[in-house]
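Note that one protein chain is taken out, while the other chains of the complex remain in position.
Now for chain A:
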Amino acid sequence: MAVTDHEENVRRSAEAAKEFVEWYYNNLNQGKPVSSGYVDKNKSYQAASIKADITINGSPPITPEEWDAKLAAQRTPPAAAASTAGDPSLAPKVHYEVDCYDVHVINADYRAGATSTQLEKLGKPGVRMMLMLSVSGTVTFGSGDGATKQHLNDTFILVPNWDALSRAGSRNTRRYLVFSHTYRAY
């Protein structure tokens, strides 16, 4: 039976979500930056002046770089800075555990930031998608007796990375980028 456009959208959106979630939280857990996953760093979106909206625990919006910096500062409180300089394995841990995620296609014909060539090339269903992804899990701060836990609710709007999708064999680039990020851990 032929796969409908709707089915293709659903299937592809789940794959995109999986790929994104794995990349994003792996990076967080390894203390790597995540700013490259936001539209701000992407040339096509820069050209279209499209920037991500990032709200952390209700804060006024910040940039992806500021988010990276916030995470780095959180991982290593000033008092612990000296003790971790030489050996990252000694760094206090902020660990993200994803329990659950779900994704919807909220615009199956997304076009912003793309060139007409890209739009043409990426005309198939399941590609030009604007996605709403909600992730829920647990954040653990520190380790051992002193560790505290919070519930995490991360909501993303993802949009296509036009450059990555229109280039063949670009496995290592993010295929969907964050256009909106609402973080709440409590």
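In the analysis below, a contact is a pair of C-beta atoms (placed from the backbone, for glycine too) under 8 Å apart; a residue touches a chain by one contact, two chains touch by 3 or more; residues count from 1.
Here is the rule we go by: contacts and distances are computed from a predicted model.
J.: Out of "Ribosome biogenesis protein WDR12 homolog", "Serine/threonine-protein kinase SSN3", "chlorophyll(ide) b reductase" or "mRNA export factor MEX67", flag the one the UniProt entry gives for the chain missing from this complex.
T.: So the chain that does not appear here would be "mRNA export factor MEX67", according to UniProt.
J.: Touching the left-out chain: which of A:Lys41, A:His104 or A:Lys121?
T.: Result: among the candidates, A:His104 touches the missing chain.
J.: Which residues does chain A use to touch the chain missing from this display?
T.: Residues of chain A in contact with the hidden chain: 6-7, 10-12, 14-15, 17-18, 21, 53, 55-61, 70, 74-80, 82-84, 86-87, 90, 92-94, 98-112, 130, 132, 134, 136, 139, 141-142, 144, 146-151, 153, 155, 157, 159, 179-180, 182-186.
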